[in-house]
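Only one structure is covered here, and it is reproduced in the block below.
With one protein chain removed, the remaining protein chains of the complex are shown where they sit.
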Amino acid sequence: MIRYALRYLNLMVLTLLVLSVVSFALAYWFPGDPLTNLSGIQEATPQTERFLAEKYATEHNLFVQYWHYMQLVFSGDWGVSFSSGLPLYDEITLALPATLELCAYAFLLSLIVGIPLGFIAGLKHYTGTDYTVLSLSVFSYSIPAFWLALILILIFCLQLGWLPLSGRINLLFDVPHQTGFIVIDILLSDIQNKSAALNDAFRHLVLPTISIALINTAITVRLARRSIIDVMSKGYIIAARSRGLTNNQILWKHGVRNTLLPILPLIAAQITTLITNAMVIETIFSWPGIGNWLIQAIYQRDYPAIRAGMLAVSSFVVILTVSIELITRLLDPTRDKNERGTI
Amino acid sequence: MARFNLYDEEFFPSPWQHTWRTFKQSHIAMTGLILLIFFSLTAVIGPFLAPYDPVEQNTNSLLVPPAWFDSGTIAHLFGTDAVGRDMLSRVIYGCQVTFGISILLVIIAMIVGVSLGAVAGMTKGVRSSILNHLLDSLMAIPTLLIAIVIVAMLGTGLVNSMWAITLALIPQFVHGTRDFVRDEMKKEYVLAARLDGAGKSFLFFQSILPNMIELLVVQATFALSTALLDITALGFLGLGAQPPLPELGVMLSAGLEVAYIAPWNLAIPGICIFLMVLAVNLVGDGLRSAVRKRMSS
Partner (left out) sequence: MPMLDIKNLTLEIDTPVGWVKALDRINLTLEKGEVRALVGESGSGKSLIVRAIVGSVPDNWRLTADRLSWKGESLLSMNAEQRRKIMRKEIAVVFQNPQASLDPSATLGDQLEESIPAHLLAGKWFWQRNAERKALASKVLHKVGIKDHQDCLQKFPHEVARDVNHKMMIAMALVSEPELLIADDPTRGMEATTKVQLLKLLTRMNQTKELSILFISHDLLAISSMANTMTVLYCGQTVESGKMKQLRKRPLHPYTKALLDSAPSFRKELPVKSDLSALDGTIPTLQHLPIGCRLGPRCPRAQKECVKVPAVRRIHEHYYSCHYPLHRDKL
């Protein structure tokens, strides 16, 4: 068991190492002076230049530079952005939780709606309910996420005026930043109208979450449906019936567990698509998340921002994916523990 | 009783014929196939049939609605956009660009991915496991991020976004191929071929590849739908194809600006993308069901 965990940790560390090397190398691969790309300070005076050269060790060879770079990354000094001049670390820690909040809600929504719907469709498969669910799911995951967002905006914001168009919360509410998750921040803060603020935050959350969640829900429904159809036709279900267990007992005790265990890694693998979609949707809704920030950065050719943002997002995704894979492997009694670990 | 047959001959279908027959029986999958063929034809011969040049701006007819509205004309079947370009021609050329490029990317990714996956699956040792780990981790990085990095390095443009999307598609093929090859290498028919003296490339091309083709086709359809969505997303964000190139994502972002007064600029390219992706997904689903039915019966 420990060997397993070590293997995965090994994998994670290796990947993070590669990512950090790439992020360092990008300073050289991006157009422009590498030192400028690393530090973010343009138009530096000669004195500042010497200071920076000292800090980033540009006089020495690449390995020393990389070592200095890693030290700076771990200490929180990620350089400064070209366009805003603010420290990158602060900007990223402001923007990343916003995206995470959106993704977390969308993921939860897709699980809560998708898995039961998939079960119902699978248990009644080849009937009317099943065909309806299947058609809906194929339509849903064929829609481009950004087009769906635009259509929803057209209908709900512009025609009907029910829901707000952009941003996370009405600017009249001044919610202090504590964790970056707006719902938690509202609950933790002490502004007067907490319920009004929460209501407003939810109204801002609805459209972006639905745009992202629809696609993942459709995929989850299909995975769950296929898994339960496979499980219900297996020998041990027939054997359980022959022992006289009730349908409910068979479904809940034997069916559900065996259905969910194989598809958990697949569901976790959708996190990447979720984040990609979230990044695009953020630009449409002007959601102050990391996707929007990165895309603005690239419009303005803000190279240090791109480097730092890329490192932050990809490290986060890798850590999350590997952890989920590790947890599922550890919790799953049916896996052969001697299998080689792969992501 | 059995159907009447004058000559009671045995018909044993080959795996492909079996899959095709099962595929044909599903009406939905056939609809998807017909749509797909329609789009392919549009991509190939459409430009010869398009009434106008897609980049020609006609300042006399700006924002003309499609022909089924009162104020539309037959001359512009789908209306025009904000600078007077005909929507129908743009959509036809857009199909060519979007669809054609997606297919090209999928083919390139498939060739590269399958070769890498085959090498990774058939060899053992430290080198291959490092390769495996690296490619697995590459799969975990979101497409958009790779695209942003590459665009930052090389600049915007369709070609650069193509690199990005190919890089994002390759890991899926590698992963699938490697798993499949690794499983097949443990099977006994491969062992039999090896005992006969087969070398590695013979094993791959003659023994394993024919079994893999169905899996590859199914994977290719899913990669195609991913590629379509990604190309349009990058075009929409302005990171891929640039205006005035008639790419469907670019048209969507242009339509966004006039969405309130001319919603068809937004709706028509979007419906086009939706139908393309839907067609690919229906065909992919149909193929996957057909393969599964063949394997289980």
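Chains: A and B, in written order; residue numbering restarts at 1 for each.
Everything that follows uses one rule, which is that contacts are C-beta pairs under 8 Å (C-beta built on N, C-alpha and C of every residue); 3 or more make two chains touch, one makes a residue touch a chain.
From a predicted model like this one, the values you see are computed outputs, not experimental measurements.
Only one of A:46, A:128, A:161 or A:244 touches the chain withheld from this view, namely A:244.
Check A:36, A:99 or A:258 against the missing chain and you find that the one touching it is A:258.
Hidden from this view is one chain, which touches subunit A at 234-236, 238-246, 249, 253-254, 257-258, 261, 332-334, 336.
The definition used in the following text is that only the chains that are shown with their structure count from here on.
Residue ranges of subunit A in contact with subunit B, taken from their complex: 11, 14-15, 18-19, 26, 29-31, 135, 138-139, 141-147, 150-151, 154, 158, 272-273, 275-276, 279-280, 283, 291, 294-295, 298-299, 301, 303, 306, 310, 313-314, 317-318, 321-322, 342-343.
For subunit B in complex with subunit A, the touching residues are 28, 132-134, 136-137, 139-145, 148-149, 151-153, 225, 229, 232-233, 236-239, 252, 256, 259-260, 263, 266-267, 270, 273-274, 277-278, 281-282, 285.
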